[in-house]
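This is the structure I have questions about; it appears just below.
Note that this complex is displayed minus one protein chain, with the remaining chains in position.
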Amino acid sequence: MDLDLQKYSVRTDLAVESRELAGGTGSAPIPGVMEDVVQEDGIKITRLDVENDAASQQIGRVKGHYVTLEVPDLRKGDTGLQDQVSVVFAREFEAFMSRIGIGPKASVLIVGLGNWNVTPDSLGPLVVENVMVTRQYFELMPDRVAPGYRQVSAVAPGVLGLTGIESSETVQGIVEQIRPDLIIAIDALASRSLERVNTTIQIADIGIHPGSGVGNKRKGLTQEILGVPCIAIGVPTVCYASTIVNNAIELMKSHFGEGAPETGKIMGMLHDIPEGERLALVKEVLEPLGHDLIVTPKEIDEFIEDIANIVASGLNAALHEAVDPGNVGAYTH
Amino acid sequence: MDLDLQKYSVRTDLAVESRELAGGTGSAPIPGVMEDVVQEDGIKITRLDVENDAASQQIGRVKGHYVTLEVPDLRKGDTGLQDQVSVVFAREFEAFMSRIGIGPKASVLIVGLGNWNVTPDSLGPLVVENVMVTRQYFELMPDRVAPGYRQVSAVAPGVLGLTGIESSETVQGIVEQIRPDLIIAIDALASRSLERVNTTIQIADIGIHPGSGVGNKRKGLTQEILGVPCIAIGVPTVCYASTIVNNAIELMKSHFGEGAPETGKIMGMLHDIPEGERLALVKEVLEPLGHDLIVTPKEIDEFIEDIANIVASGLNAALHEAVDPGNVGAYTH
Amino acid sequence: MDLDLQKYSVRTDLAVESRELAGGTGSAPIPGVMEDVVQEDGIKITRLDVENDAASQQIGRVKGHYVTLEVPDLRKGDTGLQDQVSVVFAREFEAFMSRIGIGPKASVLIVGLGNWNVTPDSLGPLVVENVMVTRQYFELMPDRVAPGYRQVSAVAPGVLGLTGIESSETVQGIVEQIRPDLIIAIDALASRSLERVNTTIQIADIGIHPGSGVGNKRKGLTQEILGVPCIAIGVPTVCYASTIVNNAIELMKSHFGEGAPETGKIMGMLHDIPEGERLALVKEVLEPLGHDLIVTPKEIDEFIEDIANIVASGLNAALHEAVDPGNVGAYTH
Partner (left out) sequence: MDLDLQKYSVRTDLAVESRELAGGTGSAPIPGVMEDVVQEDGIKITRLDVENDAASQQIGRVKGHYVTLEVPDLRKGDTGLQDQVSVVFAREFEAFMSRIGIGPKASVLIVGLGNWNVTPDSLGPLVVENVMVTRQYFELMPDRVAPGYRQVSAVAPGVLGLTGIESSETVQGIVEQIRPDLIIAIDALASRSLERVNTTIQIADIGIHPGSGVGNKRKGLTQEILGVPCIAIGVPTVCYASTIVNNAIELMKSHFGEGAPETGKIMGMLHDIPEGERLALVKEVLEPLGHDLIVTPKEIDEFIEDIANIVASGLNAALHEAVDPGNVGAYTH
């Protein structure tokens, strides 16, 4: 088994998954990685800071702040839980903004990345459809805007195959025209575990990097490129068939008892080799046969709509002081 | 009857209608307005040039070239006729481009104006969905693009109420990023006559002016603003209730015999006063009651889709030499 | 002027319009027509009973009970008013059901008539999409259904051109399978006045008759055919161009002063002839030219969605005791 591990690297867009791969929460702390995990009412909140280049290299993540909400029950379609996640998301997002120095008057451009014709990639455009847009009032009748609102504009730039234009080009062009103080980019992500799909929301101040997301951007949306801070909101909506297989083998290990001689008998070397190597092995088998498809749960239409509503409601409450967090649902439809 | 004719000016976005109001085809020629009308197979083609400021003032149209296709039977849903209109449109559009000096290699940005949530205003976005987009191939693998294609990109910028951004701002931003040689802007228009709705296509090299179209742009898309020539393609999809009434009174005049004493008896002063004044009268009655609604035919969903396909197929054939005009339908779905 | 008034009869599906044509509210009472009009908060409620054949003939309406809500401001998009109309509709609908003897346990089949591909004809299917459907719980787990709910099923049968099957055939087939106690049929209607379009809701216990509605049914949905009582809910969403013209002439009459000599001078005989005859005249002029199109307001997409939500929320509250009228919006999205 001579595997090109580089080639078959574990594809994840989530910091919590990178952390797991680098040893897992609860394992020895990584220098330069600050971590804070709280549980509240079925929502696991992980605040993770990658503070220096060494930490960045070790964990395989860009330097920056990451907040992740994991809500395993989100797929159950419980509207009460959805409202609650929306409230928690609003609170975390508001805290995130003030932590990185974004004030209550800062104007915001919301960018919904992804392809609206591909359901699991349509999260960004759906959020854009559901957020409150207010910039036109500030432009047309600035004296009559009620207090407690800020300037928000929103755009879904589409994808290269639909427009012939990189989404980053469109966004950069708009940014130069309207000069917002902050960009919030929403994107569908790939996860390395099927159970995180549609149950996890990540907030990060690192912008969007090339190759991330479902639709493989070729150019990024970062403060370096745009001259404006960019907070990325990501939700995993797909995963590779190979990661499903790899996860299942991992679960079988625990099921039969990790390290038990019995388990070794059942699973052979699959039990012994490190996870990264095993995934590479699985990919090596599936990929040439065209079996390493990217998949999404059957109920993706409903999941995407539910999460888009959660994020849009949460953003409305976080961005406008006048929007009551208890009433976050009222501004979307 | 003391009417503010300015206020109640006849709303039309069509040059052929302005021409009619200024005297009608067949009436005395207007100095500085060149006009050429041909009929072929149920398609009336009017080529109209407004050559100087005097003419512009008299006819109430910006200086420039206007080509109009009128196809009264287009609402009958005959796919054979639709294909034929698409071919004629492609031919006229190609001629129009070379006349204003756009070469076969010029790169093009197609802009679909309008609100995709408002069916009669969704023509532009629908055309954008159906045109061939090729710029990405020129960017990613320039050596492998087959001959006979040019660089085309396409975007639907949305409307102010949805994005908080003027569509002209979005377009200007994109233009500065990708620097196309030509912009083609597609927009749904208002007509002053119900029978032109969804049966007429206008090509003009004047760009888009504030206040035109169904959705009332506040800023234009013109060569002055964008630094790039802008051809506007417009299709009337709505008209005012008042113009329906006014048209009907006109039709009644001809029906009973224009100028006949009998007609005067039936219609009173409605027969005698000039058309513009009569429309003002109708508006004066309807508007304060909120009855001067903008309306569209019941079958608008199908009409819009049919015309969007005609325009998209025609553009594909006109823009790419490799696309066979006899086969224009193949690149859209 | 020798007009076939039969042929050009005034097309309306609304009892209040028939009443107007037969003399207008406030004019002398018609024997056998009971009428009760109340105004509350911008909602005009007309309860009209056609009690015998003579009255039916005179007013041109089938014998039965009619309740009409007219809300001129409904087109303004005010969500507060929409909620209020929904509550009033629920109350009126509940009263209507008990008046015709439908008890709180009666099972209901909701039928959404019309063509989902034609926006102004899609009201019925949209309501079906938004009502609470409960019959499956009564079938699958009758012991676990909470009190305060009744059996409701809902179907949109489509139109003849889409399915090859008359909607009445589909409904009859389903009725024979599931034997509901009541059918509620929702249909988009034609109005004779543009201002009633999308501002009026009619409830009637007469079922659906051939030729009514936007899509011209050839067979009806009536108690005679189905063996089950059928309440029709109708909302006008279109009108003829000719009725717009006719209405405008009527409005001009009042504007200039009905009966004043001045008005006669302005409008000639158009002032003097009876309304029905004048409409026939207008139709005679417009129809042969193909100008008597059926039209709908430009904003039809939004109007249809708003009214579908009002009707669906209202039905949910009226049909299920457990659904709180103050909370009617919660069960639709």
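The chains carry the letters A, B and C, assigned in the order they are written, with residues numbered from 1 in each.
Note that in this section contacts are C-beta pairs under 8 Å (C-beta built on N, C-alpha and C of every residue); 3 or more make two chains touch, one makes a residue touch a chain.
If you're wondering where the values come from, they're calculated on a predicted model, not measured in any experiment.
Contacts of the undisplayed chain with the visible chains, over the whole complex, involve A, C. The chain that is not drawn here is touched, among residues C:Gly173, C:Gly227, C:Gly259 or C:Gly290, by C:Gly173.
Only one of C:Leu160, C:Leu189, C:Ala204 or C:Val323 touches the chain withheld from this view, namely C:Leu160.
Here one chain is not drawn; of A:Asp36, A:Asp53, A:Glu258 or A:Glu299, the residue touching it is A:Glu299. The omitted chain makes contact with chain A at the following residues, 72, 117-121, 194-195, 214, 238, 241-242, 244-245, 247-249, 251-252, 255, 264-271, 281-282, 284-286, 289-291, 293-302. By the touch definition given at the top, chain C reaches the unshown chain through residues 133-136, 151-155, 158, 160-165, 169-170, 172-178.
By our rule, only the chains that are shown with their structure count from here on.
Comparing each chain's Cα centroid with the centroid of every protein Cα atom identifies chain B as the most central. Rotation relating chain A to chain C, from a C-alpha superposition: 180°, rounded in steps of 5.
When chain centres are set by their Cα atoms, the one at the greatest distance from chain C is A.
Here chain B and chain C face each other with the same set of residues for the most part; over half of the interface numbers are shared between them.
Chain A and chain C have CA centres that are 47 Å apart. Looking at chain B, one finds that none of its residues touch two or more other chains.
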